[in-house]
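Heads up, the thing below is written out as structure tokens.
Note that one protein chain is taken out, while the other chains of the complex remain in position.
Chain lettering (A and B) follows the sequence in which the chains are written, and residue indices restart at 1 in each chain.
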Amino acid sequence: MLVHRDTATTGVRDHYCEIQQFYAEHMQLLDSGAAEEWAATFTEDATFRLPTLAEPVRGRQALAAAVRRTHAELAAAGEVHRHWHGMLNVRAIGDDAYHVRCYALVFATARGGTPRLHRTCVCEDVLVRVDGKLLVRERTVTRDDLA
Amino acid sequence: MLVHRDTATTGVRDHYCEIQQFYAEHMQLLDSGAAEEWAATFTEDATFRLPTLAEPVRGRQALAAAVRRTHAELAAAGEVHRHWHGMLNVRAIGDDAYHVRCYALVFATARGGTPRLHRTCVCEDVLVRVDGKLLVRERTVTRDDLA
Partner (left out) sequence: MLVHRDTATTGVRDHYCEIQQFYAEHMQLLDSGAAEEWAATFTEDATFRLPTLAEPVRGRQALAAAVRRTHAELAAAGEVHRHWHGMLNVRAIGDDAYHVRCYALVFATARGGTPRLHRTCVCEDVLVRVDGKLLVRERTVTRDDLA
């Protein structure tokens, strides 16, 4: 159980809005299929763990390739996905780095269709600052349906 | 593709919470059917573009009339709508004005019924400050099912 407490005194408050803004940009890039720009919101050596993959995805090139593939499949199916991050539980870890445990939803809508709730997940990120910008260094996503 | 980047340095952070609070009030007024109070969160000459309308709705009177009509229909049907704005991507544009691109969900629940996801949308707003208060000057909503 990785729920943080007592973060009010850790200086997280100053960065909470910045982290919210970061995720908004990050997810809008993802959902619009901007593969390279989205990959650039991770560090060069980032790892992304998913429950359906035996090994984590590593590095920007592999991350961008995965988004291009998924986005092409969705476009072919005439479907839009919207990723929502929420209930951001942020903890400062060291020097301008943050652990975030949040909930993640994916909504799916087909052209002419009825919107549906596609996934409920938990996302745990390590965010670090590189050249002034927040980037994801490590991500681990768990899916509630596979828990 | 209208995803913003590099906003961390634009002073948006100071206003991010205020914008979140603004949308909370704004949507609670809408969903409670407070037509005039809701219309007052737009500028006098505001425009509101919807994919199902050939022309934008213009001005507070027309906006309030639209809400009164919708709210009466929902009340007759015994249904409540809840508008959620999230993943707020905020960019400062000039002097205390903001462009916001965010996701919008509408949840619908009938008395005695099962809640359902009614709409997934993207909302783009221009917010300006008038007499100290943020107001919507332009809104464009797109629906994922009509994309």
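Note that in this section a residue touches a chain if its C-beta (ideal position, glycine included) is under 8 Å from a C-beta of that chain, and two chains touch if they have at least 3 such contacts.
Note that the coordinates shown come from a computational prediction; the quantities given were computed from them, not determined experimentally.
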Revision key, fill the gap. Among the options A:40, A:62 or A:105, the absent chain makes contact with A:105
**Study point:** Footprint left on chain B by the chain that the document does not show
**Key:** 17-18, 20-25, 27-29, 32, 34, 37, 80, 82-86, 107, 109-117, 132-134
Exercise for review: By the contact definition given up top, give the residues of chain A that touch the hidden chain.
Suggested key: 1, 3-9, 12-13, 16-17, 86-90, 101-103, 105, 117-120, 144-147
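The rule we apply is simple: only the chains that are shown with their structure count from here on.
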Exercise for review: Give, as an integer number of Å, the spacing between the C-alpha centres of chain B and chain A.
Suggested key: 25
